[in-house]
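Worksheet for the structure shown next.
For this depiction, one protein chain was excluded, whereas all remaining protein chains were kept in their positions.
For clarity, chains are labelled A and B in written order, and residue numbers in each chain start from 1.
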Amino acid sequence: MFKVSNLTVSVEDKEILKDFSIDVSPGEVHAIMGPNGSGKSTLAHVCAGKEDYTVLNGEVLLNDENLLDLDPDERSTRGLFLAFQYPIEIPGVTTMTFLKSSLEAHYKANCKEVLSTPDFMKLVREKAAELNIDDDMIRRPLNVGFSGGEKKRNEILQMALLDPKICILDETDSGLDIDALKLVAEGVNKLRSESRSFIVITHYQRLLDYIKPDYVHIMYKGKIIETGDSTLALDLEKSGYNNYIK
Amino acid sequence: MPAVKETVKQVDEISVDKYKFGWSTDFDVEKSPIGLSEDTIRFISKKKNEPEWMLEWRLDAFHRYNTMTEPEWAKVNYPKINYDNMYFYSAPKNVEGPKSLDEVDPELLKTYEKLGIPLKEQEMLAGVKKNIAVDAVFDSVSVVTTFKDKLAEDGIIFCSISEAIQNHPDLVKKYLSSVVPKSDNYYSALNSAVFTDGSFVYIPPDTRCPMELSTYFRINDQNTGQFERTLIIADKGSYVSYLEGCTAPQRDENQLHAAVVELIALENAEIKYSTVQNWYPGDENGVGGIYNFVTKRGDCRGKNSKISWTQVETGSAVTWKYPSCILRGDNSVGEFYSIAISNSYQQIDSGTKMIHLGKNTTSKIISKGISAGHSSNAYRGLVSSHRKAENARNFTQCDSLLIGNNCSAHTVPYIETKNPTTIFEHEATTSKISDDQIFYCGQRGINVEVAIALIVNGFCKEVLQELPMEFAVEAQKLVGISLEGSVG
Partner (left out) sequence: MSTTDIQISAEEQILSYCKKNIATQDKKHCFYNSRLGAYELFKRDGLPGVKNENWKYTNILQKLETIPVRSQIHSAPLNVNNFINNFDIMRKLRDTNDTVLVFMDGKMQEQLSLLYEKRNIEISSLKDDVIPEWANKINNKKHSENEDELFNLNTLLMEDGALINVKKNNIRIENVYIVHVGNNNGFYNYRHIINIEDHAQVNIIELKISNKSDIDALYTSSIIWSIGNHCVVNNVKYQAHNQITIGFNQQYADIGSNTEFNSFTISSGSKLLRESRNINCNGSNSNISISGVNLLDGNSHIDTFLSVRHKAPNTISREKYKSIINDNAKGVFQGNIIVDQIAQKTIAKQSIDALILSSHAEHDAKPELEIYADDVQCGHGATTGQISQDSLFYLKSRGIPEDEARRLLIHAFVTDTLDEIKDKKILETFGDVMNNMLNRVSKGNFNV
């Protein structure tokens, strides 16, 4: 369903991803762990279509369509969702307005009838309540003055609204205390389904206590060097990366 | 824009016979003599059947104008205007216009559609020729009489300035040029000499104008300078909200627009004046477009009076415009909210003047400048407190947003303090739309153009919310449309 094959990517002539491949089937959760600078965030950004990267080789396929040919918004409406490590602030644009623009773009792209404003507000409030997001936060400008926990919950709210096929969580646990982490993980777990897949990028095993992965990959210098089940993450936590770096 | 719909309906109903202006039987002469001379002015005054005092008034302005030179201090460049090659008055005539919307430039129609303007209004804006009376609306002669009867019940006068000169000479004599003197500047002198029409509003004491008053100006005829003259008087304890909206069709030749707007607020009166200006800005290479050299000034003449200017400036090739407030009455309040968007090769030099003369006067300036393409966008503003202006207060926030690396933004504030009890605060910032913001929106399915419109609307929010509801919706759309193509 979601497949990255032989992806080689450089930034300013420096290769960050080298012949990287991963294959994610519907309903699976894959964790990618790795030390700083291993290329985890680059992978997330390239899949979502951020500029500043040069793709030298490879494909990113979602249901057999190569996403690399598409603009970021088209990748989004096809069903790829990236939960940002550092969600961006947009002053003056309320979270509600932003969500509406986003959802409308998705509905239009997928030929679905756009919700009426009251129905839309109802939907947002419903989903927001599940994530402990109050009305006040939705009325505030997007991510402006949000705490770390609020920003991440807001990411998960967007994920819930947009109904994506593949979700990439880029270090979603960074900057969260344990309560916020639990809340975010619960939100993600609710969204797990047979048709939706996840790639969870993280530095620490901590998040994986709450979001149980089917596979764990260790990434180093732009490629996967080890793959295993959830026990791999525990081993890694004990022994450190050095054991796996040859 | 319900008011516009009404106007269209009204205009449709006006037949040539009902049209009461003096020129209507005189179709052989369509334009004043070319160029500017005493003869031109006599011609205009005669055509408009003006009383002798008005002609004298115009001639006086013309003599003052002759001693003045075009100002060059603004941060704008444009080829010198040849005033000898212009017509200063043109009455409606049977020129070949589009017969239906099918004949109108499709680009223009696209813009109308994006703005959500109904078909009927599109016809009006595109200048589809239905009959002579309809044509008349769009040129130098105004027929803004839509709600006249209804307003008359409250004693409110809302008519063209030509009509006011005929029917309310005492009010006109008392207030005309009492805020903007004839020789205030080059363009105001020119306007005083040759103005052809405009609006006149008088709100009697203790009256709250029950509806938003509105005009839709448009420049239609090539080589015709447009010189509106607007005079609004809010008598003691009254309130009025006035909307001025403009769109212009595609034109190849530069056209001059030099309007003068005067507002007078007496004791406890309030005037809210909102503008959305979307005249033809020239093509993507900077060819053509309107020169918009406007003098707008309000006088808070009475105690506790208030004048509030809100403007959304997206059009015109060159804009030179400083809606100002003279805070003469004690406790009077002046406000200026502005969005100025420049794209392609547009040049904007706009801002305000807040002149604190009375005691306990306050003013607030919120200016949002957005430059894109190869444009240049300057805020120029004066805030001054005079010796007797005890406890004058001003807050100014002046933000610029740059889109792309070929445009420029300038901030030129003048802050003059002559009273120790004054508190003036001025802040200015410059920023850009970050790639990260665009990417974030994109990742949520929002394409670049929508994202820019969204972010810029957020940037302008404080000003947009000052606009009357129906204007605000159109203005929001306009913000997005104005910036189309600004990011490659």
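The rule we apply is simple: contacts are C-beta pairs under 8 Å (C-beta built on N, C-alpha and C of every residue); 3 or more make two chains touch, one makes a residue touch a chain.
These figures come from a predicted structure and were not determined experimentally.
In the intact complex, which of the presented chains make contact with the chain not displayed?
B
Which of these touches the unseen chain: B:Asn49, B:Asn77, B:Asn167 or B:Thr429?
B:Thr429
Which of these, B:Thr69, B:Asn85 or B:Asn405, touches the one chain of the complex that we don't see?
Here the residue in touch with the unshown chain is B:Asn405.
Given the full complex, what residues of chain B touch the hidden partner chain?
Contact residues on chain B toward the absent chain are 73, 387, 400, 402-432.
Note that only the chains that are shown with their structure count from here on.
With chain centres taken as the means of their Cα atoms, state the distance from chain A to chain B in Å.
That pair's centroid distance is 49 Å.
In their complex, what parts of chain A are in touch with chain B?
Against chain B, the touching part of chain A is residues 48-52, 71-73, 75-77, 81-82, 84, 87-88, 90-93, 97-98, 101-102, 105-106, 109, 141, 158, 162.
Looking at the complex, which residues from chain B come into contact with chain A?
It comes out as residues 434-437, 439-448, 450, 454-455, 457-462.
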